[in-house]
Structures are given as structure tokens and as C-alpha cells.
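Only a single protein chain was left out; the remaining protein chains are all shown in position.
Here the chain labels run A, B and C in written order, and each chain numbers its own residues starting at 1.
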Amino acid sequence: MNGNELSIAVRNCLAEFTTYSEELGDLDQALGDGDLGITVSLGAAAATEALDVLSDGATPTEVVLACAKAFANANPSTMAALVAGALLAGSRVWGDSPTVEGDQIGRFARAAAESISQRGKSQVGDKTILDAMFPAAEALLAPAAGANALDAAIDAAERGVVVSKELQSRRGRASWLQERSIGLQDPGATAFLRFLQSWKSANASATAS
Amino acid sequence: MNGNELSIAVRNCLAEFTTYSEELGDLDQALGDGDLGITVSLGAAAATEALDVLSDGATPTEVVLACAKAFANANPSTMAALVAGALLAGSRVWGDSPTVEGDQIGRFARAAAESISQRGKSQVGDKTILDAMFPAAEALLAPAAGANALDAAIDAAERGVVVSKELQSRRGRASWLQERSIGLQDPGATAFLRFLQSWKSANASATAS
Amino acid sequence: MKKIINEPAAFVDEFVEGILLAHPDLLKAPTADRRILVRADAPVAGKVGIVTGGGSGHLPLFKGYVGRGLCDGVAIGNVFSSPSSAQVLEATKAVSGGAGVLYLYGNYGGDVFNFDLATDMAELEGIRTVTVLGRDDVASQPKERAADRRGVAGILFAYKAAGAAAERGDSLDQVAAVAEDIIDNTATMGIGLSPTILPTTAKPSFELGDGEMEVGIGIHGEPGFHRGELETADQIAESLTERLVADLGISSGDRVAVLVNGMGATPLEELYLLFRRVHQLLTEKGISIDKNYVGEYATSLEMAGASISLLALNDERLALLNTPAESPFFKEA
Partner (left out) sequence: MKKIINEPAAFVDEFVEGILLAHPDLLKAPTADRRILVRADAPVAGKVGIVTGGGSGHLPLFKGYVGRGLCDGVAIGNVFSSPSSAQVLEATKAVSGGAGVLYLYGNYGGDVFNFDLATDMAELEGIRTVTVLGRDDVASQPKERAADRRGVAGILFAYKAAGAAAERGDSLDQVAAVAEDIIDNTATMGIGLSPTILPTTAKPSFELGDGEMEVGIGIHGEPGFHRGELETADQIAESLTERLVADLGISSGDRVAVLVNGMGATPLEELYLLFRRVHQLLTEKGISIDKNYVGEYATSLEMAGASISLLALNDERLALLNTPAESPFFKEA
């Protein structure tokens, strides 16, 4: 994928992703403050707008940076700040490379997750986005034999979402619920899963590797 | 009636009168601020308590003064202040007289109405208690031939209440409603009517003249 | 509606106790029933005293305006109901410093008749009083009957100016003239979005449909002259401002003080939305805002709604507003 192809794929994906805003808002209503739907819809719109005006010759890293900046400022929130930082960290993996393929995707994902872990002082098991992200990054890097990498990542993220449902939140707003957080599904982890699913259905051909 | 008889008659009347609190509160809700029910129930209770501890040898004037003071302080309001002033003015007609009869009642009522008119800068037709009170006082002073004075007063007050319903309020809270006050029944005038009716039904024998 | 209260009947006594516990350096209660609050240094010898009063449920009105450069004392009624004449008299005696006492309060029948009774009683005690009534609510009566209007939030201006005049040593008649002048030049109008619930009756003061507002509402939930669809902040600011400007007869070149007052439940953010539009409108008209107050100054328990007051200014009135004052609820430095 070159920058232009990535930019188109991202916009396709975001158009689908925003349809989950309400679901994500409702999950965040139960476990947090209900604004994740707004973060997602405003953030996706801002990123799409930013890509619409980006030059066709932009590198993949420039595409990601434009998204990061737009997403960070659209509705600044925990998710917006963590995701923006994660995109920055991921793009460092790519450097000036004019195209990205194969395990550059997985390495991007892992760097992104590590950035969130560091900034958020959080790890797998804290019931956050990381419970979906880290397993998905691993799956992208080392898909089970014969499996499509994206499908494997989606499966891994989904398992992460399901498993973390029974955990007690240890980070962010949800942690204030203490024991009451057990049994509720993490909105951030769900958002990551929905993002992967959107990528798949919006870009079925482009991303099958 | 001597002071003790008057005191008993007043207490009998007030016990009945308070049963109208809700009706009066509701009328005042529509045309004013809804507190007339409280003024009546607290005021009647305070007056009754004051009479309970008044000596049996009190003059009619002392009985009235005790009521006036109790009523004025129980729930100070327009009605409380005007009625207290009216009772004071009425009792001046009686002076130290140990008993009151015949047209002393009507003269009391007229002096009371005049006091309200003066303090309230109001007159018949302004849609206030006076629309019931002045005609009732006149009826007490000059009942139609053969009629019972109290019944005549009740009839006159009732006509006042009905007629004033169609008038626009010109005094007090209700006047702020301007044209919207037309068609609504004045709570103060109604209170006076209910007071007379309570007197009649609670003291049927004592007051038949 | 839910309330953080104890026995409804004890509501007033208990919150007054709370006020006294919180501000013992600024306020004191001279009678055992604590239904009167006066400045901690009352009576101030040689100074005109100012007594206000009325029903409870309007904090910071009325109790909040007792302090240096404001009123000297307040007689405290039950929720939305007048203090008694006996209480007004006690307040009068407690603040009388020998120069007479101004009665400054809102034009409500119950209050008027009880203060009037107190006037007679004070005279017997040798204290001269003069009464000036707040009557700024333009919705309550047409201009021709302005003397019969009820008093609402705009009385703040009169407290401030009369308090400053008394503090600088004006005579009773001068202080009364200042109050009268301010009130003659003050106009207020309010809107209500939701009712208030009296602690004792637990009934709403009025009923209003979803999406409706009451225009011209009073601070006890008295109906206004129009009930209609809820408008935007800008539309509300426009219709109220136009009406107030017309009532005061002010125009380009004039100066005003503006008070945007919250009735209780309305967020401060929304009051600033109103102020913004008032400022734009007056600026367009060439009328300058030389003083403003935005916040809760006269409430109606938990009623949602707001009022806008304008005071036409001249140098003297502005100087009086800008004089230092201090109460636990109001400070002007």
C-alpha cells in the first residue's frame, strides 16, 4: 500500500466505523461518561476531512500523522489522546517508507499498543483497549498457519473483549466503578474491535494479504 | 353572646372552616400563589389555641383581639394581615361591652370591611374579599323582612363571589394576571363566604336570631 | 422533585441557623427565634438603617444583602410568605442608629401590610421609617400602573445604591430618594422553564408542558403574560431586552447596568449565553453596559429560569453601585 491507497482505505474504514458510534457511546455510558460515541464520530469526521485535503503523494506516515492530529483535536478525551499518541508511535516504525506491507502492519500495531501502555500506565488485564489491541497485534505479526492476518487479529481482539468483560477496571473512569465494573464490556476495547471489523468489511479486497 | 360564648362559637366555626383549606389553596393557586390554604389552616389552629388558653371571663373584644394576633403571626400574608387589621377595627365597635347582640354584629362586619378597604386601597368591584364582605355586612345590618340575618349575609356573600368571578382583579397578586384573572373565582371572597357558612353549620342554634 | 431537607416545617429555621454558623463575623440574630438577621455591628450610630424582608426561598435574596454598604437587617418569613409585623419591628429596633430606618422590599401585599403595621409600631417607639417598594417587574402591570408592579431581582440595584448612600452618611430622606430613583429606573422581566416545589406543600408552584416556557414569570412562580414554546437563548434575550428598553425609554447614548439572574436551577453557563446576546443587542442600539452582574441574585428555590434587569445609569447611580460593599453573599471591592 502506498500513502494514497492507505488514505483511501482509512476513509473507507472510518465511514463504516462511525456507524458504531451509538453502540460505543452506550457502552461508555454504562462504564464511563458516555462520550466515546462523540469521540469516534467527531474524530472520524475530522480525520476524513484531513485526508480529503492531503496531497496524493503523501507517505503512509504522513497519512497517519494527519489522522493523529485530527483525531486528537476533534474531541479531546482519553481515547483521542491515547489513539493519537499510538498512531504517532506506530508511524515511527514506518519512517519515510513510501509503501507499507506485511509485518510492517503488525509492527505498527504493536508499537501503537506499547505507546498506550506507557502513556496510560496500563497493561493487558486492566480492562482497557489494550486487552484487544495487544492480542490483535500479536496475531497480525504471527498469524496461525494459513489464516488471514486480519481475520486472526479480529478473532484475537474479539476474545480480548469477551475475556475482559469479567475483569474489574483498573484504569480510567471505569476504575472508579470498582467492583461494579465487573460484567460490563469495555468501550475502548470494543472500539478497537469495531475498527478492525470496519477495515475488513470496507476494504475486503485491499487488505486480504 | 358573652365572651365565653363567642369564644366557643369561634372555635366551633374554625374547626369547620379549616376543612375548606384545600379548596382555598387551590383557588389561590390559580389566581395567586397557593398559600391561602396554609394561611387558613395555620391561622385557624393558632386562633383556636389562643382561645383555648384565654380566660373564661374575657370580653368579646378580648376574644377577637386574641384571634387577630394569633392569625396575624401564624402565616403572615395579605389575608392574615388584612383580617387581623379588620378584626381590630371591628372590635373597636364593641369596646368593653361584656356581651354583643343584634346589630353589633353587622356594625362589626362593616367596620372590618372598611378597615380592609382602607389598608388595601381597595373597594367593591376590585375582585377581593370585599366583594363578599361589604354586601354581607349590609345584609347583617338590614336583613330583608322576615329573613334570618346570617342566611341573608351568606346569600349576599355568595352573590358577591359569583359576580366577582367575571371581573378583572385590581388588587394583590391576582391583579398581575391582568385579563387572565377574568373567569377565576377570588379566593379571599370565597374564604369569607366559607367562614360564614362554617359559622352557620357549626353554631346553628347559637346564631339564629 | 427531590430536596435535601429535614422536617419541612423546620426548613427556614434550620437554614438560617446554618447561615449564622457560617458567618458569625458578619451577621447576628438579635431575637431568640432567629427570624431576624442584622449586620454584626448593628446598630451603627448616626447611620440610617435599612431593613428589608420577605418570604424565604430566594437566597441570596433577601438575607444575602445584609452587610456593609447594603441593608442593615432582614425580617425572615416562611417560604414565599411574609414576615410578621412583630418581626419587622424587631429588625427595625435592632438596626436603628438614631437616624431613622428605610424599609426597602418588594411590592407584595403580605409584605406591604406587615411592614405598614410595623411602621405604626415603630413610630410608637420613636423610630421614623420611610418605605420604598421594589416594583421592577414590567410583566406584572402595564406602564400606566407601574406603581402596582411586583418587585423582583432588580431590587439588588436599590440595595446597593441605598446601602452606599446610607454608609456615606445621607439622611433618611436622601437614602429613600436614592432608592426611589433607582427603582424608578429599573426594569426586569423573567422567564420560567420549570416550577418550584414548596417544602411544606410538596406541590409544584405551576405546571408547564415539555418544551414550554412562561414569559413574564414572577419569583414565586406567578404566571406571566404569555406561555409558549421554549425559544433559544438569543430569542429570549432579544424579546426581554426589547421590552425592557422600551419600558425604560432608553436609547442610543444611554448607559445601563445589566443583571442576568438565575432563578435557581439554570446553569451559570446559560446565564452567560443570555448576557452575550443582551450585550450584542444593546451595543447595536448604542447603549453601553457600564456595570454587569451575572449569576444567582434572586432565586425561587429550584425553579429553572432567568430574568434580565436593566438600570438606566447616570454618574451618581454608577458611583453608588461601585462603592465597596460586603455581605457573606455579595462583595463589591
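By definition in this document, a residue touches a chain if its C-beta (ideal position, glycine included) is under 8 Å from a C-beta of that chain, and two chains touch if they have at least 3 such contacts.
All figures in this text were calculated on a predicted structure; none of them were measured in a lab.
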Touching partners, among the displayed chains, of the absent chain: A, C
Which of C:Leu124, C:Ala147 or C:Ala333 touches the chain that is not shown? C:Ala333
Touch rule applied to chain C and the missing chain gives residues 1-6, 11, 14-19, 21-22, 56-57, 59-60, 191, 193-194, 210-211, 213, 230, 232-234, 236, 264-276, 279, 292, 294, 296, 299, 301-302, 304, 306, 326, 331, 333
On chain A, residues whose C-beta touches the chain left out of the figure: 25, 29, 32-35, 38-39, 72-73, 75-82, 85, 119-120, 171-173, 175-178, 180
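Quick note on the criterion: only the chains that are shown with their structure count from here on.
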Pick one for the touching-chains graph, please: line, ring, star, complete, other. other
Note: chain C sits from chain B at a C-alpha centroid distance in Å of 32
Measure off the straight-line distance from the CA centroid of chain A to the CA centroid of chain B, and report it in whole Å. 78
